[in-house]
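Written out below as structure tokens is the structure these notes cover.
Only one protein chain is missing; all other protein chains are in place.
Then we have subunit A:
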Amino acid sequence: MLRRFSNSRTFQDNLRLGVFTALIAGMVNVASLVLFYSFTSNLTGHFAILAQEIADGKWFQMLVVLFWIVLFFSGSFLSNNLIINSTRKNAFVSHSIPMVLEIGCFIFVGIYGQFFYAETLTQTEILVAVLLFSMGLQNGLTASISNFQVKTTHLTGLTTDLAIHLSLLTKKKYRMNAQVVEKTKLMAAIMSAYLAGGVFSGLIIQSVHFQVFYFISAAMLGVLTYDFVKTYVPFYVNKKKHDMILKTRLEKIQSTLKNTAKKNGVLESK
């Protein structure tokens, strides 16, 4: 899911990445809406609120919204920076760092919410800021490694693009185009996953509250482990096989050399 980069990714890679991250985004957004009365996976509303706060002259409220936007921006910036500075050798590691940071954010929100949260305004705003940073990380990661094919928190753009692609599919010419069909499938899957994540989160949040973030972290950790196994296990298995083959060949050469030396010794003594 995370190993391949840009154009070397297959449709299946992007589909898996899109569905999984959209599920996470949907869950986080509904959880933050229920717990903090604030959206955390989308920024369009925050820009509108920022403009409104500026117009109303509420400077500190405006700064809070601006800080949230800056954190989302920083998350995406950091993700992409890690990816473009990675080499082919450490691609998995650098692609995983944003996800590890994201898991760290979720665990922090989960622990703080469960044990220390007194529902004050400042605490709420800080936790929303942490979640916005994590969503920025995720959006930056998915968009960057998929060559901008997958954007899981960008539902306005996604709905527009899906509508455009579905209208294209009304013509036979485009239905024959595998790229258009795949892109439509990908977008529909992301949208459904986002919705499913939101519904699931909405169903469990009243009984699990902040523990929903542990659940999300566990799921992400599971994906990271799966990807790690897929990346490194074949490498070590192949290395072992390769070493064995080398060893056998070396032994063969050594025994051949020994035999030749023996033969030569016998001939010389004769």
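Methods note: contacts are C-beta pairs under 8 Å (C-beta built on N, C-alpha and C of every residue); 3 or more make two chains touch, one makes a residue touch a chain; residues count from 1.
Convention: contacts and distances are computed from a predicted model.
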*What name does the UniProt record list for the absent chain among "Lipocalin-like domain-containing protein", "ATP-binding protein", "Response regulator" or "Heme lyase CcmF/NrfE family subunit"?*
"Lipocalin-like domain-containing protein"
*Specify the residue from the set A:Ser38, A:Thr153 or A:Ser217 that touches the hidden chain.*
A:Ser38
_Identified contact with the non-displayed chain, of A:Leu23, A:Leu43 or A:Val64_ = A:Val64
*Would you write out the residues of subunit A that touch the absent chain, in ascending order?*
36-38, 60-61, 63-67, 70-71, 74, 118-122, 124-126, 129
